[in-house]
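One protein chain is absent from this view; the other protein chains keep their places.
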Amino acid sequence: MKVMLSLILTAILTENFILCKFLGICPFLGVSKKLNTAVGMSGAVIFVMALATAVTYPINKFLLVKHNMEYLQTIVFILVIAALVQFVEIVLKKFMPPLYNSLGIYLPLITTNCAVLGVVMLNISKELNFALSMVSSIGAGLGFMLAMVMFAGVRQKLEGCDIPKFMQGLPITLVAASLVSVSFLGFTGVVDGIFS
Amino acid sequence: MAEKRSMGKEFTKGFISENPVLRLVLGTCPTLAVTTSVVNAIGMGIAATIVLIGSNIVISALRKIIPSKVRIPAFVVVIASFVTIVQMLVKAFVPVLDESLGVYLPLIVVNCIILGRAEAFASKNPVLVSAVDGLGMGLGFTTALLCMSSIREIIGAGTFLAGTQSLLALFGENVLGGFDGFTLISGNGALKPMVILILAPGGFFVFGMLMACVNKLAEKKGKPKAELKGCSSCPMAATCSLECKNDIKEGNV
Partner (left out) sequence: MKTFKEFAVPTLILFLICAVAATLLALTNDVTAPKIQELASQTELAARKKVLADAEEFVQQDRITLDGKEYECFKGVKGDQTSGYVFTTVVKGYGGDIKVMTGVDAQGRVSGVEILEISETAGLGMNAKKPDFLNQFIGKTFEIFVSKDKPGENSVDALTGATISSRAVTSAVNNALRLYEAATNQVQLLNGQGGEQ
């Protein structure tokens, strides 16, 4: 339990995917203009991360590692994730239209999101077991959501500001992201401090 | 190809007018992540360029065979194969680079630039032009990484090209007379490196400033400034569902 809690807090705060590891920057900059889209996108990311880990873990353990074919990891994982996302999109569209409207539209965007492939790869390189892999994926997803929601708030504040012309748009967004990232530097050592 | 453009133009467009990072705002993740040192940036740039050229050639050669329905998975398979091959070669010959690039090396597979070029260029153009396009775009990507990493390493760590030997390990020991980078700010005196620039916030900040400069230059030349347009930065936009596209039109994203 302690291990899990420490893992989840680490993934959210000290090893935040967006702000510390630079994974999933495209949606972070692209879909964070409004709070509701940011929440929808993050929800979809958490869902896909958990699902992708649940599916790729057994594939890696019982097919690839067992037959010494670890070198196929990249190719297999990206295909599995892409197929999975498509499948979930179709299922949601058909059977759960309300959920599809709130989460589903973001699904195609995440197929090639490096955060999803990244979390799968990192779990494997850390040699976590199934339960811990799931915990770390969900933690990474929650961290993604925290960063997205925080940043959506910051950007809404930015809207009314008088910004020099050459800084408008992407440059000021990136500088704002930099400041949000500074705040996450403050979490350094917090998790270790709590659990040691 | 509708209009015949010279090979030279296909090659140079990747550097300035269509620089993948600074103009098209693609591949932001590796741009921010691996630019903590120039050597890392060069390694990443070379790896991505090799993958880009290889995948462009193969996809262009197969463009008439691959049915359009399954083209995206087919492209992904080709790209992933090249990435894995490059990864294995790096592991075998430049292990230090594999260590410092870490998870970002296999993640070249989801680098928007590569799938983007496959979809937008290689699948529509002959082999040779595609190869040139790949080389140009790859070098353009490398140039952008070099800009970022030079600023970050010089100001943030006070060194330039530190760790060159590890990159040159491929050619044996002590190549170039054992050159292992310059130390510009030793940190022992009153002047200390601004460490925050090589930390995560510095990545965002330097990239933002670089974009501002590029936008200023573009404005002077009367070109539109680089802007992330939601889905357009995503290589899956082509296959994206209608709702997503409508969403962009309505400006929700």
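A and B label the chains in the order they appear, each numbered from 1.
Throughout what follows, contacts are C-beta pairs under 8 Å (C-beta built on N, C-alpha and C of every residue); 3 or more make two chains touch, one makes a residue touch a chain.
For clarity, every value in this text was computed on a predicted model and none was experimentally measured.
Within the full complex, the residue among B:50, B:78, B:114 or B:167 touching the omitted chain is B:78.
In the complete complex, the hidden chain is touched by one of B:13, B:91 or B:216, namely B:91.
With the whole complex as reference, residues 36-37, 62, 65-67, 69-70, 73-74, 77-78, 80-81, 84-85, 88-89, 91-93, 95, 99, 102, 156-158, 187, 193, 195, 198-199 of chain B touch the missing chain.
Against the chain not shown here, chain A presents residues 14-15, 69, 71-72, 75, 126, 188-189, 192.
FYI, only the chains that are shown with their structure count from here on.
Remark: chain A and chain B have CA centroids separated by 21 Å (rounded to whole angstrom). Only residues 19-26, 29-31, 33-34, 37, 71-75, 78-79, 82, 89, 104-106, 108-109, 111-114, 117-118, 121-122, 125, 165-167, 169-175, 177-179, 181-182, 184-185 of chain A touch chain B when the two sit together in their complex. Of all residues in chain B, only 25, 28-30, 32-33, 72-73, 76-77, 80-81, 83-84, 87-88, 102-103, 106-107, 109-112, 115, 196, 199-205, 207-209, 211-212, 215-216, 219, 225-231, 233-236, 239-241, 243-244, 247, 252-253 touch chain A in the complex they form.
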